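Sharing a structure here in structure tokens format.
For this depiction, one protein chain was excluded, whereas all remaining protein chains were kept in their positions.
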Amino acid sequence: MAIANNPDKESCRINAADKAHYREKLHDVVNKILDSCKGAECGVHVDFEPLPSKQAIIQIIGNLREILFPGYFSEEKIDPVNLKYTMGRSISLTYDMLADQICKSIRHDCFRYEQPCSHCEEKANETAFALMESLPAIRDVLAADIEASFEGDPAAKSYDEIVFSYPGVLAVAVYRIAHRLYELDIPLIPRIMAEYAHGATGIDIHPGAEIGKRFVIDHGTGVVIGETAVIGENVRIYQGVTLGALSLPKGAGERLRGRRRHPAIEDDVIIYAGATILGGDTVIGRGSVVGGNVWITESVPPHTRVMMEPPKLVYRT
Amino acid sequence: MAIANNPDKESCRINAADKAHYREKLHDVVNKILDSCKGAECGVHVDFEPLPSKQAIIQIIGNLREILFPGYFSEEKIDPVNLKYTMGRSISLTYDMLADQICKSIRHDCFRYEQPCSHCEEKANETAFALMESLPAIRDVLAADIEASFEGDPAAKSYDEIVFSYPGVLAVAVYRIAHRLYELDIPLIPRIMAEYAHGATGIDIHPGAEIGKRFVIDHGTGVVIGETAVIGENVRIYQGVTLGALSLPKGAGERLRGRRRHPAIEDDVIIYAGATILGGDTVIGRGSVVGGNVWITESVPPHTRVMMEPPKLVYRT
Partner (left out) sequence: MAIANNPDKESCRINAADKAHYREKLHDVVNKILDSCKGAECGVHVDFEPLPSKQAIIQIIGNLREILFPGYFSEEKIDPVNLKYTMGRSISLTYDMLADQICKSIRHDCFRYEQPCSHCEEKANETAFALMESLPAIRDVLAADIEASFEGDPAAKSYDEIVFSYPGVLAVAVYRIAHRLYELDIPLIPRIMAEYAHGATGIDIHPGAEIGKRFVIDHGTGVVIGETAVIGENVRIYQGVTLGALSLPKGAGERLRGRRRHPAIEDDVIIYAGATILGGDTVIGRGSVVGGNVWITESVPPHTRVMMEPPKLVYRT
């Protein structure tokens, strides 16, 4: 007998008639919500094919992590004997799950936007396989990312610690998978993957960005990398860094859809915490270092240090 | 047989007497913790009515999201036939859950702060119903928020993507629900809701803030909007923006409780990533644009651009 539902004092209880009265009036609420749904331009998703399942996509990411980093994320001990079986089973299972979700997302888009729908199951299997086929290459790039992460971080005790617990590694791994699906022109799923990583790590990388190998994000909370950003090799960025778009005049959203709006970062650049770099024409030249909390909307030549003026000191009276 | 518990080498094992010795000494730890509880001014919550359940409140948020955005967050396909039944069932269920949690939070506060407790169940049903009755209006405002989100974001592929996966939309939807409960003077629950959204999205909006329609938060990680902030219509803010309070002299916490401490943002303002705007007398005038990473503690006239000086460039020797 939960106390809150059975207050010990008589005066605390609601009488049955009052309760019934409120419940009765819920009909009005239901009807008003239903009415508001009828004419709605947005916020309603009735009578369409089901969206892909977030839960299934998160599970797919979990499986792919275990495939890409064997032995790190499974509860069982992986040894050379069971590795092949575990891997084979996991790859085959994940392929089926992925094909299923891709099929849902393609069909959803066809019906939603009244495009002709055909061969969606075939296209889903084809692209799911294309992703699986890319895994060895993604693995190589991630190994380079992790190596770069270890080399530059004196707080890292071991590779294991980095793979097992660094949020930057999770976010970049999810990005590399989501980016491949984005290249394959799959709707919705790349973005759902990106938002999963964003929620888990605070790192928001749009799946459309192009990012070279040996990429390191340290700490990472608040990092934003826009859809058309291009990042070279051996780049290191810290928490709170934004590679974003410049101010948009009204209605520009529609016009700029699909055009270059985010900066290019060349090889061997370091960008410190809280720096904001904006604009599709902005290029940070090779080997440059961008200091923390700066705000840049123009290009920077190679091998340049960009920093804020030292702050003013005020001595208290 | 887990390996770690049954090390294969004899030298790895703890002998039974040593283990028993440590376990025996746990009695002391228990007693010391219990002793430290007795005199504690805070950190102890013994012999009070149970607090509301976070898990139940998160479930209520999930239900309300499905009610406000029908078809987006349910696993079943929603069509015009089952919509009415699904919606009716969900609204009635959610109303009961909410009344239950509100009752817990009111009773908790009464007993905790030794106020007279009466009619708590009645008040809980009344306010739970008041929230349900506000849902159609909240739906309309959220539809306007989503429309504004789409218009200004060239990376958005569709309304569906925005509703289904943008963290800003989740945070603002939870804020609009929590704010209504805050207006209805419900303790604890609005803050628990806000912290749920904060944890999921990195966006921290105090339920007390007043925010107009067509409000957009893009990316959002690190955004903080204080209790007494007032935001007009058609405002867009980016990740890392703080609308906060100015430095507090010692003991000011108590004195300022309930007074205006956070800025006002008028209609049609854009605030870029990492900007910090502080103080209860600070007003950002209509149509202004606040550049990234600035730090503002004074008012800004309408139609003004506020920006940092361009950073110093240093060429490496």
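Every chain is named by a letter (A and B) in the order it is written, and numbering of its residues begins at 1.
Assume a contact is a pair of C-beta atoms (placed from the backbone, for glycine too) under 8 Å apart; a residue touches a chain by one contact, two chains touch by 3 or more.
Not measured: the values here are computed from a predicted model.
Trainee: Where the complex has a chain not shown, which of A:G226, A:G244 or A:G274 is the residue touching it?
Mentor: With A:G226, A:G244 or A:G274 as choices, the missing chain is touched by A:G274.
Trainee: Since one chain isn't shown, list which residues of chain B touch it in the complete complex.
Mentor: 3-5, 7, 9, 11-15, 18-19, 22-23, 25-30, 32-37, 40-51, 53, 77, 108, 112-113, 187-188, 191-192, 195, 198-199, 202, 204, 206, 208, 221-224, 226-227, 240, 242, 244-245, 247-248, 251-259, 261, 274, 276, 278, 291, 293-296, 298, 300-301, 303-309
Trainee: Mind pulling the chain A residues that touch the left-out chain?
Mentor: Answer for chain A: residues 3, 49-50, 67-72, 75-80, 83-84, 87-88, 91-92, 95, 100, 103-104, 107, 117-122, 124-126, 128-129, 132-133, 135-136, 139-140, 142-143, 146-147, 150-161, 163-167, 200-202, 219, 221-222, 238-240, 270, 272-274, 289, 291-294, 307-316 touch the chain left out.
Assume only the chains that are shown with their structure count from here on.
Trainee: State the superposition rotation angle between the two copies chain A and chain B, fitting on C-alpha atoms only and giving a multiple of 5 degrees from 0 to 180.
Mentor: 120
Trainee: What is the distance in Å between the mean C-alpha positions of chain A and chain B?
Mentor: Going by mean C-alpha positions, chain A sits 21 Å from chain B.
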